[in-house]
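Every protein chain but one is kept in place in this view of the complex.
Right, chain A next:
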Amino acid sequence: MKKLASLLLVVTMSAMVFSGCGNNGSSSSKKDDSTFLIGGSGPLTGSAATYGLSVKQGAEVAVKEINDAGGVKVGDKAYKLDLDFQDDENKEDKAVTAYNTLMDNDINAFLGTVTSTPCLALTKNAYDDGILLVTPSASALDCTKYDNAFRICFTDPMQGEKLAEYAVKTLGKKKIGIIYHNDDDYSIGLEKAFTEKVKELGGEIVASEASASKDNDFSTQLTSIKSSKADLIFAPVYYQAAAYITKQASDAGMKIPFIGGDGWDGILGVVTEPATVEGAVFLTPFTATDSSVADFVKTYEAAYKETPNQFAADGYDGVYAIAEAMKQAGSIKNEDLIAAMTKITVDGLTGKMTFDKSGEANKDAKFVEIKDGKYLVK
């Protein structure tokens, strides 16, 4: 009996070990001469899974659209696009493994990563390999440090500055409390730029409370902000933490409005009481209720039974940017593609953008308010 039990344990354990492998390759590449393979990497499982899935699905829509229209004409040859998207769980080690797998699959351009921390872990590898890297949504400044890297979304400091202007100039708030993660590049980047800009504009940061990104209890920090008499709280965190923070603030009887960065996008999917985020404003370059993006939203909703968010749009624009670069370059050689990036204009879902030498996209910011449990463009 004892032997049987332990045997059973061994079997289940080893079954678990093996079930971990093999299910993360989304599409194995059947590459031929007329296929241009785009490799992607982002969290498809775990607490940031929404971002990765959205980017992947947005990119899939773009790939299908381009292929249905006959592919990308490069010189006199038409290429079909194919997407190989790997799961990096928003972890550095997994991202490097995913990237190496993609390179082994012989990708032509890299769309990723979706989040900042994994992206920073592999920028140097991508630079050494000389491949074109277009990150849809990794916003840490150093993600585009190298010449081969370009970015669709705003950088952290750009977001922080635009939010500071919005808080002080548009909302007229002068006493601002901040709650951020001091172990997360995204959060620190926004917090720093925001603080500097608010001071420059004559506002005051009355409380700046740090937390860890794995935390789920923020009541201590919120109580401190409450006693600082702040009239606005800036929370540059991802949506899951934002859901904890807003819920706990409302539990503590706080009625101070919140603003946040684009990490807040998707928050309505994880809050249990929409009233706790009512009135919150966050920055985003894309919103599904815009009439100019209606076609994309329709296709996306039909395919995935959900409304696309900013990350889906970033993924979509990322694929189009790569396609534009292919056309412009007239070749699919790495160095030609990279050189073409600064010459293209992409009329994307997240705005009309051009890229400069630093790798940043030039485009405008939009603000979204949560009203009656819905996203509302300001």
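Keep in mind that, in the parts below, a contact is a pair of C-beta atoms (placed from the backbone, for glycine too) under 8 Å apart; a residue touches a chain by one contact, two chains touch by 3 or more; residues count from 1.
The rule is short, and it goes like this: contacts and distances are computed from a predicted model.
Participant: Look at the options "Phosphoribosylformylglycinamidine synthase subunit PurS", "Chemotaxis protein CheA", "Heme lyase CcmF/NrfE family subunit" or "Branched-chain amino acid ABC transporter permease" and return the one that UniProt uses as the protein name of the missing chain.
Facilitator: The record names the chain that does not appear here as "Branched-chain amino acid ABC transporter permease".
Participant: With the missing chain put back, one of A:N100, A:N125 or A:S219 would touch it. Which one?
Facilitator: Once the missing chain is taken into account, the touching residue is A:S219.
Participant: Among A:Q240, A:T287 or A:Q328, exactly one should touch the missing chain; which is it?
Facilitator: With A:Q240, A:T287 or A:Q328 as choices, the missing chain is touched by A:Q240.
Participant: Out of A:V114, A:V237 or A:V271, which is the one that touches the chain we can't see?
Facilitator: A:V271
Participant: Take the complete complex as the reference. Which residues in chain A touch the chain that isn't displayed?
Facilitator: Touch set of chain A with respect to the missing chain: 2, 5, 9, 12-13, 16, 19, 45-47, 49, 89, 182, 209-212, 214, 216-217, 219-221, 223-224, 226-227, 229, 240, 243-244, 247, 251-253, 269-273.
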